[in-house]
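Just passing along the structure, written as structure tokens.
Missing here: one protein chain of the complex. Every other protein chain is in place.
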Amino acid sequence: MIEARLKADTTHSIHAVCVVHNETSTGVTSDIAAVRRAIDAAKHPALLLVDTISGLACADYQHDAWGVDVTVSGSQKGLMLPPGISFNAVSPKALEASKRATLPKAFWAWDEMIEMNKTGYYPYTPNTNLLYGLHEALNIILGKDGKAGLAATFARHQRWAAGVRSAVNAWGLPIQCGDASVYSPVLTGVILPEGIDADAVRKIIYERFDCSLGTGLGKVKGRMFRMGHLGDTNELTLIAMVAAVEMGLKLSGVKLAESGVHAAMDYFSA
Amino acid sequence: MIEARLKADTTHSIHAVCVVHNETSTGVTSDIAAVRRAIDAAKHPALLLVDTISGLACADYQHDAWGVDVTVSGSQKGLMLPPGISFNAVSPKALEASKRATLPKAFWAWDEMIEMNKTGYYPYTPNTNLLYGLHEALNIILGKDGKAGLAATFARHQRWAAGVRSAVNAWGLPIQCGDASVYSPVLTGVILPEGIDADAVRKIIYERFDCSLGTGLGKVKGRMFRMGHLGDTNELTLIAMVAAVEMGLKLSGVKLAESGVHAAMDYFSA
Amino acid sequence: MIEARLKADTTHSIHAVCVVHNETSTGVTSDIAAVRRAIDAAKHPALLLVDTISGLACADYQHDAWGVDVTVSGSQKGLMLPPGISFNAVSPKALEASKRATLPKAFWAWDEMIEMNKTGYYPYTPNTNLLYGLHEALNIILGKDGKAGLAATFARHQRWAAGVRSAVNAWGLPIQCGDASVYSPVLTGVILPEGIDADAVRKIIYERFDCSLGTGLGKVKGRMFRMGHLGDTNELTLIAMVAAVEMGLKLSGVKLAESGVHAAMDYFSA
Partner (left out) sequence: MIEARLKADTTHSIHAVCVVHNETSTGVTSDIAAVRRAIDAAKHPALLLVDTISGLACADYQHDAWGVDVTVSGSQKGLMLPPGISFNAVSPKALEASKRATLPKAFWAWDEMIEMNKTGYYPYTPNTNLLYGLHEALNIILGKDGKAGLAATFARHQRWAAGVRSAVNAWGLPIQCGDASVYSPVLTGVILPEGIDADAVRKIIYERFDCSLGTGLGKVKGRMFRMGHLGDTNELTLIAMVAAVEMGLKLSGVKLAESGVHAAMDYFSA
């Protein structure tokens, strides 16, 4: 679809293709490299701009190898920090485009930042506290030898996600993401049966078991909730979340096919 | 038994009756008021000395009402702090005895402490950091109006303990404490079947699931482990522990009657 | 000047008057109420927009009483927190203007924030950690009864500033702010003698005494440095800063009339 749209744009009125790497509201990942190939196949000059705010340090991501022009991320997801820093990775082509761009810019006004960064400083007040935290987080994520640690970080998230999905499958509830090849390693959206108010279930789980789930957004509001499995977590914490959801579903009168907790335990102890 | 022993001690060679309020190594509580009644019934002058290190702020305890002479406790259990402070509550009778005592004393040399405490200071370097922490912990434990908070703290521990015991019962494994009327609200000792090395099971649970259980001590070493349910915890955390134990038991080849996780979930969501 | 410029703007092409309450780069405060009076005297509809990033909780500031339309501030100065939250106070008139404004907006797109705030939530990820910190900071700033604490906070900053200025005066160095009636209670800019590189002095003070001063910005770069006296500080800390500067000036060959440290000590112990 992207290739077709770009080919049809013979006047190059489209300036950029914007893609979310890991879609937080639904639990779906995008194939960024494939988007790049579509742009290239269309021989279109549009920039490729990617939001990997919730994907970075959870799912594999390669700014350079995948030909991304601008990557945006933040501290508060896979980097396991409070909110307070965001990051831009910028290609030479994007820098060029930035110089010619006439729209007002704030976060994407890179010149001053690049100039100051040469000396190790920032043009404005940096969030020094989070930079210290980032240093520790990267030590955890990259591990001792860098590459192995990063691969282990991605594998860990895939394993966590599979364990949680095994619970949802056992319950007999649909996973919102319809295509198993693009399941998110970060979160899983769970569709509730007709007639069940997902936000009422979330409220029970929160008030009874002190466990906070993400709400359905936009047109699935009230129809689903989101179970996170990212960052500073582990298998027992995820089993606890699955147990909270299972108890909350039962208290809400939802009929479950089988125990999701047992499914997750079987998965994690296999 | 205590009454009989004291009555037999006609020369008053026994100076003190020492009791543990909550026995950490086995998960058994003692009826302190009954011990006091036994001492009084024997008309014996022995002091009543009680260790409530792991019981304080978990199980009901009343130094004055129960006629205890010296109570010893510490920061690192129900008070939810790191180790680093211990506490003595001392009756007038114990203070008198202390003045006449000829054994070398260190922690129980109270005179200097009492003298300095009048001015709000300590004779030696106090652990100021933990005193700040203690202030926060007491706000949590006592709640806004003091009494209600403390009762809620005790009820919370009883509920946690019952939930964990429901899991052990579902597994079909014996609880070490043989008398239900003195079950500990702080921890539960679980006896493993003959032929199973409890410490090997603990090792699997620790290494596979990052969950650390207490070992069996003394003559039950290798025969049992201890599951804690105290302090800064909640129902989901306890379900996670129960799940870790259930997975570890299965991985160790222990046959379980039913799912303890389901039993705990049923208990906590009833 | 503002009144004259606005009167001359008969077509109302000027949409807003933007003023900095406490000018961090120079150590000068602005009389915000006077700016409001000038706008009113000119009978001009321009909005009054005020940056009190470094002034809030240091110098008296009254968004409503002074008729400000938009106030902008942040967490990292007088509120004594890490950077990571900024604040907007918005008048009804500014809200109206916002609805008609056609420029792209990000931080100043208030509708969604106002809508969500009704329920106590945020439209985007809030910096929860800093909200907890803000709660503690406000307890410190407002004191037990609110008003008295705030007045004491302002008085404290005025006293700190006067103590530091007494040191600069004793050295015989000019204060950058030429008008004593608008001295900043937050920082003091110090002009160095001709031929002295202020940044070289700053480097000596930083490397020898671990004390970091603000650099001169723009056209006074290399001619001055800035001494801060705000937030979580006290008289001894300020004397230490004054001592570091005095030692650094001497090591740089700057002739000083008298001891600034003694002047500050005399001021603070009077």
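By letter and in written order, the chains are A, B and C; residue numbering begins at 1 in each of them.
Note that a residue touches a chain if its C-beta (ideal position, glycine included) is under 8 Å from a C-beta of that chain, and two chains touch if they have at least 3 such contacts.
Please read these numbers as outputs of a predicted model, since none were measured by experiment.
Check C:61, C:171, C:225 or C:268 against the missing chain and you find that the one touching it is C:268.
Residue in contact with the omitted chain (choice from C:6, C:211, C:224 or C:254): C:211.
When the missing chain is restored to the complex, the residue among B:2, B:17, B:130 or B:224 that touches it is B:130. With the whole complex as reference, residues 74, 76, 82-84, 103-104, 106, 125-130 of chain B touch the missing chain. Those residues of chain C that touch the chain absent from the view are 208-211, 234-237, 239-241, 243-244, 246-247, 250-251, 259, 261-262, 265, 268-269.
Quick note on the criterion: only the chains that are shown with their structure count from here on.
The distance from the centre of chain A to the centre of chain C, with each centre set as the mean of the Cα atoms, comes to 38 Å. Centroid to centroid, with C-alpha atoms defining each point, chain B and chain C lie 54 Å apart. A separation of 44 Å divides the Cα centre of chain A from that of chain B. Multi-chain contact residues of chain B (touching two or more other chains): none found.
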